[in-house]
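A single protein chain has been omitted; all remaining protein chains appear in their positions.
Then we have chain A:
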Amino acid sequence: MIKLVKNNFELIFWVAALTSLAFTNPTQTHFVLCPLRLMGFTWCPGCGLGHSIAFLLHGDVKALLHAHWIGIPALLILMHRIVVLFRRAIKAQQPVDENAAFSPTANRRLPI
């Protein structure tokens, strides 16, 4: 179980991040995780990105563009990355044939 979480850390993180953005209300102020904000900086190149994706997931395009235009490509890129990682995770679950040479389907982790 720990191994499973460790191997798929990135996948779990992105999925958790996007689902939590889908369930937050972007119009309210809330607890801030951003390390730059906590250090006292008022601006960073990604500011408004979280709002932007949350607006996109709620379907509010006008507010999205007001928050940060990069929200649309960001969501697409993250979705693509999640699909790639998810495919990998499924492949790693398949049983490994020790005697098989490298085959196109054998691009997977060994269960050590």
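Note that in this section a contact is a pair of C-beta atoms (placed from the backbone, for glycine too) under 8 Å apart; a residue touches a chain by one contact, two chains touch by 3 or more; residues count from 1.
Assume contacts and distances are computed from a predicted model.
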item: Among "TM2 domain-containing protein", "2-oxoisovalerate ferredoxin oxidoreductase, alpha subunit", "Type III-B CRISPR module RAMP protein Cmr6" or "Iron-sulfur cluster-binding protein", UniProt-listed name of the chain not shown; value: "TM2 domain-containing protein"
item: Among A:Val15, A:Cys47 or A:Ala63, the residue in touch with the chain that has been omitted; value: A:Cys47
item: Positions on chain A where the hidden chain makes contact; value: 6-7, 9-10, 13, 33-36, 44-47, 49-50, 70, 73-74, 77-78, 80-81, 88, 96, 98-102, 104, 106-110, 112
